[in-house]
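Just below is one structure, and these are the notes that go with it.
One chain of protein is taken out of this complex; the other chains stay put.
Now for subunit A:
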Amino acid sequence: MKVAFTSQGNSLDSQFDERFGRAMYFIIYDTDTNETKVLENMAGVESAHGAGISAAKKLVDAKVDALVTGNCGPNAFYVLSENNIKIYLSNAKTVKEAIEEFKNKKLEIASSPTKGGHWR
């Protein structure tokens, strides 16, 4: 299973990023092989509009099965859930910590978006 974690840096020791669309990196962790891969999210960070949608598209394209982040707006939530990507919420400090939480099944699945969209 491939799980994406929102991160402020490109390593496991980086700060976990509670934002989804504007997170600088996604660290993709494979629970079967224990391998990690880094996905940049520059487009999302720089886009003035729809950062959540563009980030969600990125994860769909990367074929991940789940996302661990702090917040997820309605549009991104829609894209992710339509594509069967499960969304887990965490407020861990580092990516490593969030991965541990995930492995130990400490995280809850988000059943609805966590905040309103832009223009609200």
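Going forward, contacts are C-beta pairs under 8 Å (C-beta built on N, C-alpha and C of every residue); 3 or more make two chains touch, one makes a residue touch a chain; residues count from 1.
Keep in mind that, in the parts below, contacts and distances are computed from a predicted model.
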{"item": "Undepicted complex member, UniProt protein name, chosen from \"Oxidase aa(3) subunit 3\", \"Sugar ABC transporter\", \"MinD superfamily P-loop ATPase\" or \"Glutamate transport system permease protein\"", "value": "\"MinD superfamily P-loop ATPase\""}
{"item": "Touch criterion as defined above, residue of A:14, A:41 or A:54 at the omitted chain", "value": "A:54"}
{"item": "Touching residues on subunit A - with respect to the absent chain", "value": "47-51, 53-54, 57, 60, 75, 79, 82-83, 117-120"}
